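This report concerns only the one structure given below.
Just one protein chain is left out here, and the rest sit where they should.
Now for subunit A:
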């Protein structure tokens, strides 16, 4: 199984070559090297995954290098491959390879291409290190590594202030989560005296009922550890409270959003909870927390998604919401379903993002859906790809017969939440059902606004630029500032094409769309047996907790539970159809009627404003106070300056004796030394 070394380290090598070679290397060689490395990694990953699907492979660990040994604490670099890793391997390398390819077209006009591709490959390496980790610290290495790559890619267009701010925000908010992760690792080490994941998972059940002192109180040991680790997962996976960085991360180029902020990095938190599932199941409290946070996020993000105008932001909130599904699945004990949704979501969400990128590409960097419309005929390949993605995310399918990818995974999650039988489980179920309704609504809203109706391109500044040949607009994908956000969709305002002709994207962009479309259509049907059905036990082989009782309970849920997702999906579709095609005046009227609610939701529940008020501004204010009042005003004033005043009086005398200050002090010191030593000697 040494192919894993190539899978993981080829992207790193490619990143180093392309990054250091940069301009000297040239665009095309840099792109060939990085993309080539990723396709090789991808080609090597699929056989591993398929051998696990076939049940012929066993978990293995490939040691790489010693890392740290400090007393009884030690952890090494090693690559672990088991079923869970194999799933992640194909997700990461496939999406990454396709995104690399897609970027050939999307980033074609970009002057700084080697840097972009180097970052993408670096990200892939870090993500692979994360999922192959055999100990918690290497997982943390990958965790922070993807954070770095995400920071660099969000800030890729570093001349834009908004991109720089978004990059810093992403890193710092993630660090808040990492604080929990780090303390979680320390606590885990303290309790188990090891950071090796298999050893921890083996020992975890025996710690049930144990208590630990933490911050002056005593708590259940496993609850403390799991909640701390879960705080890390909340940061990386943008769960409610630590989600604020994800929508802003859309400042990065769209392929980045597809790879990092939809398919792979943001799912790291889900992966972590699944990887450590034997720990989490020991603490029902921690499982409840995971379920609750997941369910709340799923609901919250879906509400915001229904109101946004920026096509990427809609999909970003949708991602946030879908991650919530994965978490409450895990919290309900259906880890297989969580991983299955991660797997299918990677395909259809990457597809939606890349499709959105294709639309943006066609619309000359316009991202506001109010200036789209009627693009169905202009960019048909993109349209059909987006349709496949939308059908998958809304979970279209017929119960017990067949459906798109999201149908299998989302339905099983909702069934699991219902079947878990706990109060928080039914809370999650209802949040999930409501969110499914809104998912269907905002997804179809996106499709109708973009591809149907009459063209509304004339009002777009970007289109105006394009039409009037003003290409010097350096800030690609700038979007407008979103200050006209309260402006409502007026169907007759700015109608028309302004003489603009959108072009379908080049083949390098369409191929990834087609491949991912196939994934969005078939991934659920093909792999449902392995991930979540009776075959589950043999497939996972203990890589995560498989709860057979829950599986049986899921089969026994009432019929209405099975049909509920389908029903809300249809209602969401109908509402979107009515509001955006049948009666386009309806949204404006609705907003007028429910202005307060709309404002609250549209402004993302005012989280950013709240955090600015609570954390950002006080931090700067405190910094100034500690500096000016504390250091300068108190410590210096009464410390050295007070003493210096005394010395200065003396030095006026010294000044008369000698011209330089410095020599006199050196002299004073030397005399002091000499006196001291002489005293010792004569003693």
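Brief remarks follow.
Criterion: contacts are C-beta pairs under 8 Å (C-beta built on N, C-alpha and C of every residue); 3 or more make two chains touch, one makes a residue touch a chain; residues count from 1.
Following the convention adopted for this analysis, contacts and distances are computed from a predicted model.
Only one chain is not pictured, and the protein name UniProt records for it, out of "Ring-1,2-phenylacetyl-CoA epoxidase subunit PaaC", "NADH-quinone oxidoreductase subunit M", "Amino acid ABC transporter permease" or "Protocatechuate 3,4-dioxygenase subunit beta", is "NADH-quinone oxidoreductase subunit M".
For the chain left out of this panel, the touching residue among A:105, A:155, A:397 or A:453 is A:155. Considering A:468, A:501 or A:624, the position touching the chain not shown turns out to be A:624 (whole complex). Across the interface with the omitted chain, subunit A contributes residues 19, 22-23, 65-73, 77, 137, 140-141, 144-145, 148, 151, 155, 158-159, 161, 164, 167-168, 171-172, 175-176, 178-179, 182-183, 185-187, 189-191, 205-216, 221, 281-282, 284, 419, 421-422, 549, 553, 619-620, 622-624, 626-627, 630-631, 635-636, 639-640, 643-644, 647, 661-662, 665-666, 669-670, 672-673, 676-677, 679-681, 683.
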